[in-house]
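Just one protein chain is left out here, and the rest sit where they should.
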Amino acid sequence: MALRIDANYESLSGASPWFTLAGSDGKPVVSLSGASGIRDRRSEISVGASYYLENGSISGNIGYSEEDDYRAVYAGLSGERHFNNDNTTLSAGFSYSSDDISPTDAKLFNRVTDEHKNSASAYFSVNQLINQVSSIQSGFSITEQSGFLSDPYKLRDVRPEDKTQLAWTTSYRRFFTTADDALHINYRLYHDDFGVSSHTLDTAWHQNIGGSYRLIPAVRYYSQSAADFFTNIDDFTQPLTAPQSSDYRLSAFGAISGSISLVADFGKWTATLTAERYVAREKYSAYEVSQPSTALVAYKRVSFGIDYSF
Amino acid sequence: MIIKQRARTLAALTIAAVAANFSSSAWAVEEGEMAPDFSLPSIYADQPAVSLSALRGKTVYIDFWASWCAPCLLSMPLYNEMYHKYKDQGLEIVAISVDNPIEDGLDFLLDTPLDFLIPADPDGDIAELFEVFGMPTSYLIEPDGTVSLVHVGFRKGDIEIIEEAIQKSLATH
Partner (left out) sequence: MRILRITCLLLLATSLLTACTEVRPWQRGNFARVEMQWQTDPLESALNDHIFFSKEASSGGNSAAGGGCGCN
């Protein structure tokens, strides 16, 4: 039996695209809301428990997450069972989340005031040891969302009220004894009924340096196709019920990111310093881009974390 | 739809991987059987080899452990206490390290000095001989060489079960 409590707080800031218009040259122009940009704070608390059986375990968790404009309550249940003298592990799980959306400055910008969304998700995965130094894991997940799935901050963002997401993920780990490092490769194939398909391939190299440091360079490639209703120029002549969105996240694009982490492990204390660069471009896309979005992002991130385990 | 078809093919491949079953042998050392004899070098370069037949006539507690096995590390200091409590009554503890490289095991022993016998089995030959089916696994061997207890895993409270079996063995011989 094991009990786990997690508390998390994060703060992000940036500007959010509000609507897009055709500029004088016919190319789309993005209007940003609020010159000062937005701030986003999120706090989350979750409690989980695991019960260990002879050949497996059962785990459950419940959690609550809150932002200025968003609240979510969620719960999950999962189990795993070992086979083949512990060389194979099957896992399955189910989770449910109930979310409330209440956009800030709703009156000022004529936004929706109180919306709701539910998601239910199930997964199944297989984990197999290949030999003494490598293992592979493959899993499939399905998520059903219903309710308000649009972006409340955009002037014209209308999305269907139901969404089914499928993801198939394969992960591989290989340890190199002489070099004292581990190779990680993860691949995800994704499809949803908004019409978005995607590939995500990421690989990381965990190099041990001495007994207590690890250097982890990693690269990631991501590409998605556009949602069926994506438009790079908001069409205000369409009826309000017709799905359309100029959200760049629903456009076809590709993104390449690279990061490097340094982990210092001092027994109970672990410190992690990460620097990351992410660039999304139309030309990196593995899918055909019929309507490029002008709002694709690029960012740099530096994060520092300290963990203490009891 | 292409995506769906691909997903199906992959699901089939995944199942094929799982179906590649292993033959689990039934030759594990069990309670009531004679313990197989072995001889292993000590983990310490300056100490003599350890052989089970040389310990005949004593109650021997054999434990397979490794520095990467969290429950094993929990059990070691407790075994050291138990060793000091019963060594004068004829108890011998043989904690076989399966660490590979053996330096990993020595690193742990540097921080946690232990006074009983610690042979090294980096290639797992003796673990294979005993058909160890979990980490840690321990065997209580009576003075006549028969196995009277096989214990897999180590949780809080297990030390009492083990101590009781040891007391019983020491009392009857």
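General observations
Letters A and B name the chains as they come in the text, with residue numbers starting at 1 for each one.
Operating definition for what follows: a residue touches a chain if its C-beta (ideal position, glycine included) is under 8 Å from a C-beta of that chain, and two chains touch if they have at least 3 such contacts.
This one's a predicted model, so the numbers in the text were calculated from it and none came from an experiment.
Considering the whole complex, the residue from A:158, A:250 or A:289 that touches the absent chain is A:250. Only one residue from A:90, A:129 or A:155 touches the chain missing from this view: A:129.
Here the missing chain is touched by one residue of B:36, B:57, B:77 or B:124, and it is B:124.
Touch with the hidden chain on the side of chain A covers residues 8, 10, 40, 42, 44, 46, 63-65, 67, 69-70, 72, 74, 76, 78, 84-87, 93-95, 97-99, 101, 117, 119, 121-123, 125, 127-139, 141, 143, 165-167, 169-173, 175, 177, 181-182, 185, 187-190, 192, 194, 196, 198-201, 206, 208, 214, 221-222, 224, 227, 249-250, 255, 261, 263, 265, 272, 274, 278, 280, 286-287, 297, 301, 303, 305, 307.
The omitted chain makes contact with chain B at the following residues, 10, 13, 16-17, 20, 22, 64, 66, 68-70, 98-100, 104, 121, 124, 127-128, 132-135, 137.
The criterion applied here is as follows: only the chains that are shown with their structure count from here on.
Work out the mean CA point of chain A and of chain B, and you get 42 Å between them.
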